[in-house]
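The complex appears here minus one protein chain, its other protein chains still in place.
A, B, C, D and E are the chain letters, set down in written order, and residue numbers restart from 1 in every chain.
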Amino acid sequence: MLNLLYLLASLSFIVGIKMLGHPETARKGNLLAAVGMVLAIAGTIFLHPTPVSGMVLALILGALALGTVLGWVAAKRVMMTQMPEMVSLFNGMGGACAALISLIEYHHHVGQAGAMASIVAGLVIGSVSFSGSIIAFAKLNGTLSKTLRLPSYNLINNAFLILTLGLGIALVLNSGTWPTYMLMVLLALALVYGVLFVVPIGGADMPVVISLLNSFTGLAAATGGFLYDNKVMLTGGILVGSAGTILTVAMCKAMNRPLSSVIFGAFGGGGAAASASGTEGNSVKDMSITDLAVLMNYSKKVIIVPGYGLAVAQAQHVIHELEELLESRSVEVKYAIHPVAGRMPGHMNVLLAESNVSYDKLVEMEEVNPEFASTDVVLVVGANDVVNPSAKTDPSSPIYGMPILEVDQAQHIVINKRSMSAGYAGIDNPLFYHPKTSMVFGDAKGVLTKLVAELKQM
Amino acid sequence: MLNLLYLLASLSFIVGIKMLGHPETARKGNLLAAVGMVLAIAGTIFLHPTPVSGMVLALILGALALGTVLGWVAAKRVMMTQMPEMVSLFNGMGGACAALISLIEYHHHVGQAGAMASIVAGLVIGSVSFSGSIIAFAKLNGTLSKTLRLPSYNLINNAFLILTLGLGIALVLNSGTWPTYMLMVLLALALVYGVLFVVPIGGADMPVVISLLNSFTGLAAATGGFLYDNKVMLTGGILVGSAGTILTVAMCKAMNRPLSSVIFGAFGGGGAAASASGTEGNSVKDMSITDLAVLMNYSKKVIIVPGYGLAVAQAQHVIHELEELLESRSVEVKYAIHPVAGRMPGHMNVLLAESNVSYDKLVEMEEVNPEFASTDVVLVVGANDVVNPSAKTDPSSPIYGMPILEVDQAQHIVINKRSMSAGYAGIDNPLFYHPKTSMVFGDAKGVLTKLVAELKQM
Amino acid sequence: MLELFEHNLDLIYFLILAAFVGVELIGKVPSVLHTPLMSGANAIHGVVIVGAILVMLNCDPNDTLNLILGFLAVLLGTLNVVGGFVVTDRMLEMFKKKK
Amino acid sequence: MLELFEHNLDLIYFLILAAFVGVELIGKVPSVLHTPLMSGANAIHGVVIVGAILVMLNCDPNDTLNLILGFLAVLLGTLNVVGGFVVTDRMLEMFKKKK
Amino acid sequence: MILCLSKETRQGERRVALTPDVVRLLVQKKHTVWVEKGAGEGSFLSDEQYEQVGASVKPRAEMLVQPALWLGINPPDPALLSTLPRGTAWMGLVLASMHPGVVQAACDAGITLISLDAIPRISRAQKMDVLSSQANLAGYKAVLLGAQALGKIFPMLMTAAGTIRPAKVVIMGAGVAGLQAIATAKRLGAVVEVSDIRPETKEQVESLGGRFIELKQDESVRIEGGYVKGVSEDFLARQQALIAQHVSQADLVVTTALIPGKKAPMLITQAMVEAMKPGSVVVDMAVEQGGNCALSRLNETVVHRGVTILGEANLPAHLPLNASDLFARNVLAVLELILGEEGLNLNREDEIVAGCLLVEQGKAVHPSLLQP
Partner (left out) sequence: MILCLSKETRQGERRVALTPDVVRLLVQKKHTVWVEKGAGEGSFLSDEQYEQVGASVKPRAEMLVQPALWLGINPPDPALLSTLPRGTAWMGLVLASMHPGVVQAACDAGITLISLDAIPRISRAQKMDVLSSQANLAGYKAVLLGAQALGKIFPMLMTAAGTIRPAKVVIMGAGVAGLQAIATAKRLGAVVEVSDIRPETKEQVESLGGRFIELKQDESVRIEGGYVKGVSEDFLARQQALIAQHVSQADLVVTTALIPGKKAPMLITQAMVEAMKPGSVVVDMAVEQGGNCALSRLNETVVHRGVTILGEANLPAHLPLNASDLFARNVLAVLELILGEEGLNLNREDEIVAGCLLVEQGKAVHPSLLQP
């Protein structure tokens, strides 16, 4: 019976993770996995083959209740922007849990090489994951803001790694016959290594690190599965271990950093993605085309701001296709036409008429400006000066006094252009550094074509 | 050691199937799986734990050698068009092999319910797969061309199914203590059921059936795995069983027939796709958009013949996208413009100019007619009268004497229109029934959009 | 070594297959889902709590130290599980169907 | 029933995971590959030949009937394997890059 | 048989029935071609160009010396016909229903009269179809004339000085000319609305990006072989009422509605013109057949309460380069059918010949001429 529950829980994890991979089913997938987890926990407690003392049961239930309340409240209270650090924290809890299990079980399996391997692995991996996650949490949190980097850092780091592994292997080979304080030394080493692992890494790479630590914790959980020959722990742990690894790779890819450079040495190093040559130290956020596709697909209202770049790229046909596609998914789409967008009066009209964009979809600046506030996504394609807030704020700017499209009122601003270069007026655009802004770099035609392809797959 | 080989073989099957799913890696995937198979076979023979008599070994090697020669020659000789029937035949061999194993092993496992279940399942599934495959082969081959359908067919069919299953279960419950002739009855029942299963199905649905039988054989192989607790058989069998089922579903989807209607009752029924109301009993060939995409992707020269339907569908922008996409894959693309295509002089020019098709790509009828002979694919989109050969051959036709585009010179003719209805002149078009012609039914804009999407994925 | 392999054959197949499933499942996930997926996976490895519970269940009721450690382990595991699922759910709110 | 389940736990996990892998692998295959994929899968289930070989290996050298049946089984299995892989390969020739 | 290319005499006509390109082909086929002096001038085709391809250029008087096949565009002046020697044939537009005198004159002069406008519109004859080839050009030109006269641009433009709304163009009749007018107005960026009474035109109009003004059909609308044969007064009144509001908002109205052999339907009444905005324009392409607009005058420009009504009759003549070219190719296709080894080979078994041969050697032979 218990095994059946475990099987069901295992299945719920597999299917849950699968569902988490699709926007439409993700929420349900999470719920499903949670249900499976409840089954596994309840089963473990209430279908335990041997009788359990009331006190122990009370303790267990107490811990569960306390944990539930704390976890729930923390998770509900946290602000959207702080979620990644929360995840990191929770991950650390999981690692600590695995380490504690190993600490307790160590004495019970003296002499059993196999079990000892599981225990030691669980202790090491769990501890690294724990201390690493805590550091990641503190970094994201801002508590630990400096990126520490000792001089011969790599050396020290690798030394610790070798020490930890060596001691761990020795313990296993001696099957737990060594004194307990050696175990404590191992624990300490692992904890320190976790700290060393994460401390030098910059904020931008943190999500990758968390994902990696996450898959570590998965492995730690799996070691527990080995120990108890418990299938649900094994399934859950291995699943998270492998899925987490792939996810880490995928995240690296999305950030355009090879995983190898993340794991070895180059880890951190300032975070290439975070600072695409922003002037004045400002930083620019990159967005992948897939993310843009999802964002648009789940929007209610999208306003497209075409500019000279759209004409240069001759992307008028694709943008019309995008518009039709979004409309067919009942996203409202309009074009905001700035009076001097392009290089001749009415340039955008000429362009969009060519691809048969309905005249009704073209909205003048005065009319569209109040609409941005109720807009989910503004997609700026090859426009620059006409959305440059300096025109309003900077009296020394050559475009000061020109009315602009007030796209910063919208919830998300996505700007597609090939680079950070300036437009006709030759000036920098503060909008690119706006917190709501994401950039999608590339030729407009290429980017929009891919965007349409991505959208079609959703 | 043997187990390691089996593990490697299992992995090669998994990875091989994965690679088979992508056009670029498919061939290598097939090779990989084949290598794994060789490992498994060689390991089984040469790492067998107990000593083997030379005669038996010789027999085994002889059978292997004979099979290899025969299989190789047959597979190499067969014409492209006959491959599906070949696959069916080979599938039948696999089924028969599984059934034979069961026949032999039956006596060795009397009294072992678990083993007996495997044996009986292998026998039944293998036999059904065998006889079904042979029928499918004969049907595709033309040997068996009529679609037989007895009056109360469903009843008979289900009766046989129940009988077979019932007898099978009885045999298992009695753990092989029943006399051998009962086993033979079961064999006969399963064979007959396989025949009944496939006989009523029309030619168009055959690929689905073969895929289904294929996954059956996979399961039959897996039963062998249970019997011998042989991991490589299990992996291979289960993998094919599950992948084959999903594949069957995917094929049904691609044919727009729900799997349920294929499995239950509606199976066959004349093959909706095969005979789209051809006049004079002539038959019309359907083509899927994916196949068209592959055909075009691997062509050197494509000529598009636009007609009034392109204008009605307002598909001028998509066709231009298609043209650009093909050109980017170094397929040469031209448009053949018939002087009276459309409904006003120059209709196609107006239309294609709108989507910025270069004037150089538009070729007049006189100029393009000699080019068809060197063309791989002619794609006729929403044109009808202007490619109607009656204009040349049938003096009683109202369009007799009108010069036409001589598309029948090309290697493949693909015609997209919504139905079999006539064009302006209101007359039937023999080109639709031309052996080189395939029809892709649907609104031009929808079809071309999907075509472009498919092409982009290649 | 080979011995170890032969003995744990089932386990090894299990591991390989499970790892494969994990890899295949993630396959081509849109990158917006990276964070929620990570968070969901995070909650799932909270299954380690099962181990913690087992520790306690098997614990001598008088072994206070281990009971305390066990209690802590269960507490931490619960935090991982509950917090993980709830945070994931909140992240996924943005994918609610509009209208 | 439950007993059967408990006894074959490893097998059941194996089956479920393997089936999952199969399903996930096929996932989104372009329909041009349907036929080659079917054909490749067809070759793979030829692994049943391993069973046939085992039958023969375990066969009493004097049991002529079973030897003949076994011989047949191996022959048929080989046909399945060899023919299957070769046909698949030929089908896939068309995916060779042109030029 | 000698082919004689005449110089058009109609006021404002700039086309010519044969171009040097086509003459070259005829000469290659061993035909003798005489060209009237200055025939191609209006189309920028010099006498030398004709001579270079093998034609002889002569004054008309010298061409009348022997029977020949005369090629022209506009219906010939009856007086002129009488100067042609007996046995001569004349081919070109006759428009017999509008110019009955021509047939009579041909009979009197004992010549053969071939009417290109009477060629049946069957598939095989498409390349001889001068009505289509010329109407097509006319449709383009009508819109350009209108755009030229309109004090506004067609496309929508959003500029720093404000937004220019797109012009609204209403087109009446979606035949050959009407469809090309739709295409041209759309190209220039106008919003185009179209009215026709043949139901199949809806799809055709939409295939060109125009909006079709739906009109409830009724049984009084008689349509045969793709042509409107007639409509009741009552229906016309309903149609007028429906289109009145569209016309009142239009910047440009182009009317092309015809009923073959009859007076063109009156679609734009004086009241409707008066309801139009000052500055707007009407181009009445049906003016020669009586006009679709009550106020249009043949070959005149009328300005009524700020609305300009253009009554230019011969629009293809404004595009002589293309119009002559296409006309000449149409003529060539007909010649290939009717020119035998020695002279005309008028096989009246052939549907096309039967349709376009009005008078043979002074005898009226066309069915439509026999009844009365």
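Convention: contacts are C-beta pairs under 8 Å (C-beta built on N, C-alpha and C of every residue); 3 or more make two chains touch, one makes a residue touch a chain.
Just so you know, these numbers come straight off a predicted model, no measurement behind them.
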{"item": "Which displayed chains the hidden chain touches across the whole complex", "value": "A, B, E"}
{"item": "Identified contact with the non-displayed chain, of E:T159, E:T269, E:N299 or E:Q361", "value": "E:T159"}
{"item": "Touching residue (missing chain; options A:V340, A:A383, A:L431 or A:L451)", "value": "A:V340"}
{"item": "Among B:I246, B:V340, B:M439 or B:V452, residue touching the chain not depicted", "value": "B:V340"}
{"item": "Residue of E:G12, E:G279 or E:G340 touching the missing chain in the full complex", "value": "E:G279"}
{"item": "Touching residues (missing chain, whole complex) on subunit B", "value": "337-340, 345-346, 348-350, 353, 356, 359, 362, 364"}
{"item": "Positions on subunit E where the hidden chain makes contact", "value": "14, 43-44, 46, 126-127, 129-130, 132-133, 136-137, 140-141, 144-145, 147-148, 150-153, 155, 157, 159-162, 164, 184, 187-189, 277-279, 306, 318-322, 325-327, 329-330, 333"}
{"item": "Sites on subunit A contacted by the missing partner chain, in the whole complex", "value": "308, 311-312, 314, 339-340, 342-347, 350-351, 353-354, 385, 391, 398-402, 425"}
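Keep in mind that, in the parts below, only the chains that are shown with their structure count from here on.
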{"item": "Neighbouring chains shared between subunit A and subunit E, ordered by label", "value": "B"}
{"item": "Centroid comparison with subunit D (C-alpha atoms), farthest chain", "value": "E"}
{"item": "Pair joined by the larger number of C-beta contacts - B-C, A-C", "value": "A-C"}
{"item": "Whole-Å gap separating subunit C and subunit E, where each centre is the average of the chain's CA atoms", "value": "82"}
{"item": "Chain centre separation (subunit B, subunit E; CA means) in Å", "value": "57"}
{"item": "Subunit A and subunit D: spacing of chain centres that average the CA atoms, whole Å", "value": "41"}
{"item": "Where subunit C touches two or more other chains at once, by residue number", "value": "13-14, 18, 20-21, 24-25, 27"}
{"item": "Subunit B residues counted as touching two or more neighbouring chains", "value": "14, 18, 235, 314, 354"}
{"item": "Category of the chain touch graph - line, ring, star, complete, other", "value": "other"}
{"item": "Which chain pairs touch, all of them", "value": "A-B, A-C, A-D, A-E, B-C, B-D, B-E, C-D"}
